[in-house]
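Here the complex is missing a single protein chain, while all its other protein chains stay put.
What follows is chain A.
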Amino acid sequence: MNFSFDTIWHNLPYLLAAARWTILISVSGMAISLVWGTALCATRLSANPFLRGAAVLYISFFRGVPLLVQLLLFYYALPYVGLDLPAVQAAILATGLCSAAYTAEILRGALQSIPSGQTEAAYALGIPSFSLWRRILVPQAVRIGMPSLVNELILLVKVSSLASVVGIGELTRISQNITGETYRPLEIYITAAVIYFAINWVLSISGRLIEKKLQIG
């Protein structure tokens, strides 16, 4: 069979439009993941054993169950307990809540690599604990955790392809639809792969730039 560049050319606008959904899902997922992950990390490090246990359980569960299963659980099972989410919201929530577990662990690793002497010195100087986090711990943790966080964002872009399963018209789903019309899976899926690759490539390059900017000295 001949590789049809015509098919690619004709369908490229639709694929690019669909890529916007891919970006929307992964960026919103990342936003939820950062906020919820920070809270989770704080809970994980708290002195209260019940809170800590709950956070450990949460992280273990969300890291231990395939995201596809979580997505199906959110989309198909939640309505039975009275929480009927539209597909896009379910997908964003599932990716965000799952990714938060990983973000929490990344941040925990980063926080624990900051020498504890700094915290002790801050307490000795009477710096309140909010300022300690805001001025001393978080800026350093972000710098240390940055490579892993960019990695996580790239993972989220790839993982957003799972949202096609609940019927969201993102890149993978639209590729499936176009393949159904044109019977040219090779061309369409390879184009989709190239688009995913381009998005991730831009992300990893900007990640490296940000890392450079955050570096001191």
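The rule is simple: a residue touches a chain if its C-beta (ideal position, glycine included) is under 8 Å from a C-beta of that chain, and two chains touch if they have at least 3 such contacts; residues count from 1.
Keep this in mind: contacts and distances are computed from a predicted model.
J.: Under which of the names "Cell division ATP-binding protein FtsE", "2-oxoglutarate ferredoxin oxidoreductase subunit gamma", "Anaerobic sulfite reductase subunit A" or "Amino acid ABC transporter membrane protein 2, PAAT family" is the non-displayed chain listed in UniProt?
T.: Spelling it out: the chain absent from the display is recorded in UniProt as "Amino acid ABC transporter membrane protein 2, PAAT family".
J.: Determine which one of A:F50, A:Y80 or A:F130 touches the chain that has been left out.
T.: A:Y80
J.: Going by the contact rule already stated, which one of A:P66, A:P86 or A:G167 would touch the omitted chain in the full complex?
T.: Final answer for the missing-chain contact: A:P66.
J.: Among A:V56, A:A121 or A:A193, which residue is in contact with the omitted chain in the full complex?
T.: Of these options, the touching residue for the absent chain is A:A193.
J.: In the complete assembly, which of A:T7, A:S33 or A:T172 touches the absent chain?
T.: A:T172
J.: Give me the chain A residues in contact with the hidden chain, please.
T.: Residues in contact with the chain left out: 1, 60-61, 63-70, 72-73, 76-77, 80-81, 154, 157-162, 164-165, 172, 175-176, 179, 184-186, 189-190, 192-193, 196-197, 200-201.
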